[in-house]
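All protein chains but one are shown at their positions in the complex.
The letters A and B name the chains in turn, as written, and every chain counts its residues from 1.
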Amino acid sequence: MATSKFLTLAEIAELVGGQVRGDATTNISGVGTLTSARQGDITWIVHKRYAAQLEQSRASAVLVPTDFGPTALPAVLCKDMERAVIGVLGAFAPPVPGPATGVAPTARVAPSAVLGNGVAVGEHVIVEADARIGDNTVLHAGVFIGPEAAVGCDCRLWNNVVVRERCEIGNRVIIHPNSVIGADGYGYEFYEGRHHRVPHVGRVTIGDDVEIGACSTVDRSKVGSTIIGSGTKIDNLVQVAHNVKVGENCLLCAQVGVAGSTTLGDGVVLGGQAGTRDNIVLHAGVMVAACSCVGQDVPAGIKVMGMPAVDSRRFLRESASMRRLPDLVSQLRDLASRVQELETAANDKP
Amino acid sequence: MATSKFLTLAEIAELVGGQVRGDATTNISGVGTLTSARQGDITWIVHKRYAAQLEQSRASAVLVPTDFGPTALPAVLCKDMERAVIGVLGAFAPPVPGPATGVAPTARVAPSAVLGNGVAVGEHVIVEADARIGDNTVLHAGVFIGPEAAVGCDCRLWNNVVVRERCEIGNRVIIHPNSVIGADGYGYEFYEGRHHRVPHVGRVTIGDDVEIGACSTVDRSKVGSTIIGSGTKIDNLVQVAHNVKVGENCLLCAQVGVAGSTTLGDGVVLGGQAGTRDNIVLHAGVMVAACSCVGQDVPAGIKVMGMPAVDSRRFLRESASMRRLPDLVSQLRDLASRVQELETAANDKP
Partner (left out) sequence: MATSKFLTLAEIAELVGGQVRGDATTNISGVGTLTSARQGDITWIVHKRYAAQLEQSRASAVLVPTDFGPTALPAVLCKDMERAVIGVLGAFAPPVPGPATGVAPTARVAPSAVLGNGVAVGEHVIVEADARIGDNTVLHAGVFIGPEAAVGCDCRLWNNVVVRERCEIGNRVIIHPNSVIGADGYGYEFYEGRHHRVPHVGRVTIGDDVEIGACSTVDRSKVGSTIIGSGTKIDNLVQVAHNVKVGENCLLCAQVGVAGSTTLGDGVVLGGQAGTRDNIVLHAGVMVAACSCVGQDVPAGIKVMGMPAVDSRRFLRESASMRRLPDLVSQLRDLASRVQELETAANDKP
């Protein structure tokens, strides 16, 4: 990655809170991995086992942990590598493209909708009656904001995101393309020989600093709100059903499904493709392994795994036993015949 | 939820087929749960164990089952609570917003397309040549109807739904945002060192009263039709592959996948994230538990669970055994050493 921006190694050290070792005037114009970095780029290396690869890299400088040892390249010694890498990636990131401030010619904004200062409304966007869009929010091309919906400040809704009527979105929220907020929940009652739709007159309420991936769906509640707590990050193709309450700072990885009226406490983590049944509670800090299926309440801080999900240590112990199950079958058969022999022998000697 | 509409308790009782107990002139203006209801709202309570919560509720009246016992609030005694709740939710539901009848200025309707009476075509909608849209159907902003496709009467297609060429949709069908009907099926033959696409010249045929969630996909068939039977309800992020036949009144919960050419009988229920392999038959009334994976035909009325899915009672018995498997391993080891001892003892006394 190369941009037209240059920083000296000294400036980078200041940015990431690190110490320069080597030529502090080295000019850096981008960031790359050990293998993708080009001349002028800074790279990073966390584990000493990759040190040899550094010699082949075309990078001009390197971020390393403070205890890394000598490097052939000018280096910045960093106390916190994760933050340092985020820092340099952010410093050289090309600007995120998007529509210009104002309303694009093909967009339709209802006269009663309220747009804050600095709002950017892209092509083919629709903002319906009485909707409110906060300051500096960006609506990329094709976004739909339903009547009476509210989007906070400094949000970014990517292309074709649909936010249906009366839903509420906080500040600094990012929603990736083609996701749907506030579709009707999936609820029916069967009588008179057919499924009758339960009206879903509620909404979706999303806190601040939430991120939702592409092609994800958060359904509106029957009554009240489906809630996504502040700071929660949701990946692509995730389903959050009606009346679910997701706590703060949760992580819902790709293709997760949370069934209706289930509650996730703060800091819950669901691995990719994990699912929960409806009407249960996963208390704060619960971690669900990828591809697992949670069928009942889980106490705070527990890690679960499997289908049905159980304590992950138990799951791993059981899985290990499973590995030995075919052996157990033959051992048991062998043992049975030996017991049979002993019994026969015992009967023969009265 | 509050609207500008008022009903007396007597009117509500008539609506839901119930009996008033208390002041029948009480004015009701909305519906809420025990905790969300505000003054003027009616709430509902099904189980006596929630009776205490009723005392804290700000609701002005309550729906209860006929045998519920005394309540502090004016009540409507209901024989069928599920229908009664649907009734009051529907009575106070705000109108579903949507485009006005007629064709929005930015929509493009081909001259050869046929629109019925009362059709509403939203902004940026495209209706291609020879497509037909039935009376009173609503196409929300951004919908695409391909050439020669047919949509019945009283349908509602939400934003950005794509219906490709020649697909057929019945009456009173609802499709939620960003779903895709009639994309090419996933079929290839491998020869000459690469995968060759199998042409998919078929279509999708959807019956009456079907509902399909957001971001779901129903693929067109190779020849003939992929079929969704009348009354079937499909949730979000569901995949229905090419040449699948789904019966009537089925329920396909979120993230379900039905693989190619598989047949589901009437009334089949697939729990969330359940999957089926291709070319199998799940006969009428089969129920598949969430997160399960069906690998072979299932006879009518059976409940299955697991991966691979087996009869659910068997699955639960096996899972319970799994819980004891680590114990079994140690029991078996103990038993083996005891048998060994007995054998040694027996050999020592010839």
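Please note the rule applied: a residue touches a chain if its C-beta (ideal position, glycine included) is under 8 Å from a C-beta of that chain, and two chains touch if they have at least 3 such contacts.
In this text the structure is predicted, and so the values were computed from the model without any measurement.
Undergrad: Sort through B:40, B:118 or B:224 and give me the one touching the missing partner chain.
TA: The missing chain is touched by B:224.
Undergrad: In the complete assembly, which of B:38, B:58, B:83 or B:277 touches the absent chain?
TA: B:277
Undergrad: Contacts of chain A with the missing chain: which residues?
TA: Listed in rising order, the touching residues are 1, 31-33, 35-36, 80, 82-83, 85-86, 89-90, 92-94, 97, 106, 123-124, 141-142, 158-160, 174, 176-178, 209, 211, 213-215, 231, 233, 235-237, 249, 251, 253-255, 272-273, 290-292, 306-307, 319, 322-323, 325-326, 328-329, 332, 335-336, 339, 342-343, 346.
Undergrad: Applying the definition given at the start, please give the residues of chain B touching the unseen chain.
TA: 106, 108, 124, 126, 128, 142, 144, 146-147, 160, 162, 164-166, 178-180, 183-184, 186, 188-191, 193-199, 201-202, 215-217, 219, 222-224, 237, 239, 241, 255, 257, 259, 273, 275, 277, 293, 307-308, 310, 314, 317-318, 321-322, 324-325, 328, 331-332, 335, 338-339, 342, 345-346
One rule holds for everything that comes next: only the chains that are shown with their structure count from here on.
Undergrad: List the centre-to-centre spacing of chain A and chain B in whole Å, with centres computed as mean CA coordinates.
TA: Here chain A and chain B have centroids separated by 25 Å.
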